[in-house]
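Below is one structure. I have some questions about it.
Removed from the display is one protein chain of the complex; every other protein chain stays in position.
Here the chain labels run A and B in written order, and each chain numbers its own residues starting at 1.
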Amino acid sequence: MGQFVQFAINGLMSGAIYALIAVGIVSVYKATKVVNFAHGYLIMFGAYFYFTFAVVIPGFEGAPAWLASWQPAWMVEMRAGLSMFSPLGAVLDWVANLPRIVFGLLGAVVCNALLGLLIERSLMRPLMGQSVFAMIMVTVGLISILSGAASLIWTADAAFVPHIAPNTPLRFELFGTMIFLFGADIVNMVIALLIFGGIVAMVKFTKGGVAIRATAEDQSTAYSMGISVPKVFSRAWILASATGAVAGAILATRNGISPSLGLFGFSVLAIVLMGGLDSYVGVLIAAMSVGILEAMTQWKMGGEWAEIVPYVAVLVVIIFRPHGLFGQKEVERI
Amino acid sequence: MINGNLKASYGADERVLNNRNKQMFVYGCLLLLALFPLFADDYAILMACKMGILLIAVVGVNVLTGYTGLVSLGHGAFVAIGAYATVVLSNLFTALPEGVLPFVVVPCAVAISALVGIVVGLPSLRVKGLYLAVATLAASFIVNFLIEQELFAPWTGGVVGINTPVPNLLGWELDTKREMYGLITVLAVLTLLGTQNLFRTRVGRAFIAIRDRDYSAEILGISLLRYKLMSFAISAAFCGLSGALFAYFYARILPEQFELDLSLELVAALIVGGMGRTMGPVFGVFIVLIVPELIKISMGFATGGDLEMQRYTAPVQEIVFGLILVFFLLKEPLGINQITDRILRSANRWPFARG
Partner (left out) sequence: MLSVSDLHLSFGGIKALQGVSFDVREGEITGVIGPNGAGKTSLFNAISGFYAPSEGTVRFDGSDITGLAPDKRAQLGMARTFQNIALFRGMTVLDNIKLGGHTRLKTGLFSAFRYFGAARAEELELRRDIEERVIDFLEIDHIRKYPITMLPYGLQKRVELARALAMKPRLLMLDEPVAGMNREETADMARFILDVQEQFGTTILLVEHDMHMVMDICSQIVVLNFGQQIAAGTPDEVSQNPAVIEAYLGAAA
């Protein structure tokens, strides 16, 4: 039982990150009817941007010393009396890294948003209103462009990146077994869920959100009602790439940075389809279930098999519910 | 009015090469292919073989995506199945005489591929468009994952790959690339011809009908179930054949050769060449394989063979590959076939106005 709870919690934590990535795919789909096959590669860019702003730039000679590691006098004092692995030590480590974490996150979000805007303007906009198939295929082409560009720009081996939150190990007892968690993982989950919730609320309650929903319903009608559809397009892309940057930063701290981060996008794509492309709730549920399923597979069958859990799950769901668990079936008029 | 286009019988009107320019173009190409080994060096033969192998697979994707309108992003997996089935079956059927082995193994590999194709095609009965693209993508990830598993390593070799047999056709051992060129070319031409024929008959027309308007096809008595699965089977079979040749051509195969990159290459070649056209895959494969080579050669010149700079070659190739695909989608969505059509049309009308 305790093992089960441990793995279930691990699953929920990765599920939350899946949900954060998925929100980007769903938002772009809602606004533009395009499924972004290259979303994983946008996330990879986010991770590399975070690495650049949190590790590479603070490491430059001209960069101020406090950016790389902030060591005010009071902290040095506090640290002096601590033992090697004390929780307070981990918090202090985090505080010392705080300037570059903030700098890294800001840099990643801004740069990735600009990248998203660039992609939308130069590649998606010319195809607007013409062919959804061509737009989707453009995102397929983007896979190669982004993955090639990343390995061209970031040739150096990516080093360790700082965790977003203090990485204190936490231990507590539940159902008679010790549960073992890391502080950073919990904070990551909370951040992911907050952003997810924020975006859902935004789409539900703000004027911009109404524009997105109207566009999702019917592009030409929305356009003729005075909604600037091109603006909705670029906002959706900016939103997707900015959330992708946060997801990328989190993934970078969890799994390290490598070009294979891009492949992550495909498992999330599978999750999105499971949930039903246009349903935020469905996608959240699918993300959490796949997270838990993956953790259970890891527990029972070994880490390798967890890799294909999302793909098997999406095939099963598609065969029984073609439009996902919560997706709307499009009625074709004859 | 196209010059010399007067027909006296239905038979003459139904011909594919219905004018002199088309005939000259096709027969010229065939002649060139036949004479190619006489003057080509080893490098050119190698490239031609690669193109032939890829071409067969792209023709397969064309049947499914170009003609039937079902998008697949996972056809690399069928090439993998064809290749691995060829190797595994060759190692299993050791009782058979060597000269007969390929005649048993290759059809079996193609059939296995087609069967898996039908299974992967099952979601196509319920979902369209991008759901299917993701379903095929997911299926291909699963296939690749299984090939890599330790569990099957005794047969597949696992992640480190496996050595492949040399094909022996009734005592003729194809142990040079030049001999393989002959086999690959013959099969590639037959595949193209077969596909062209297919789309002159009711079967091929039914595929196109499903692509253009599925409910209208149904009303004409075309069973969506039967024809969609048939399309999947044919395209998987062609990819399987391509995989079999792939296994025979290279001394060793590795799982990583059949991953996402291959599936994307197949779709990209199809889009660049022209979807739903017989010659589309030919043009597409040529571009998709020749451009990276040109980049490699020109990077080699530009850097003077500096090894430090050589490692930029692969990323640049990748970027250019993506850019070509995006360029065609934006500027010439019907592919190179559309451009050659325009040229042929104005050649037919010459010396009158183009249009």
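To be clear about the criterion, a residue touches a chain if its C-beta (ideal position, glycine included) is under 8 Å from a C-beta of that chain, and two chains touch if they have at least 3 such contacts.
Note that the coordinates shown come from a computational prediction; the quantities given were computed from them, not determined experimentally.
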Among B:Val159, B:Val186 or B:Ile219, which residue is in touch with the absent chain?
B:Ile219
Kindly state which of the options B:Leu46, B:Leu198, B:Val291 or B:Leu330 is in contact with the chain not pictured.
B:Leu198
Given B:Val71, B:Val87, B:Val143 or B:Ala206, the residue that touches the chain left out of view is B:Ala206
Chain B residues touching the omitted chain (full complex)
10-11, 13-14, 194, 197-198, 200-206, 208-209, 211-213, 215-224, 230, 234, 276
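Please note the rule applied: only the chains that are shown with their structure count from here on.
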Residue numbers of chain A touching chain B in their complex, please.
35, 37, 123, 126-127, 131, 133-134, 136-138, 140-149, 151-152, 155, 263, 266, 269-270, 273, 304, 307-308, 310-312, 314-315, 318-319, 322-323, 332, 334
Residues of chain B defined as touching chain A within the complex
71, 73, 122-123, 126-127, 129-131, 133-135, 137-139, 141-142, 145, 149, 215, 260, 264, 267-268, 271, 311-312, 314-323, 325-326, 329-330, 333
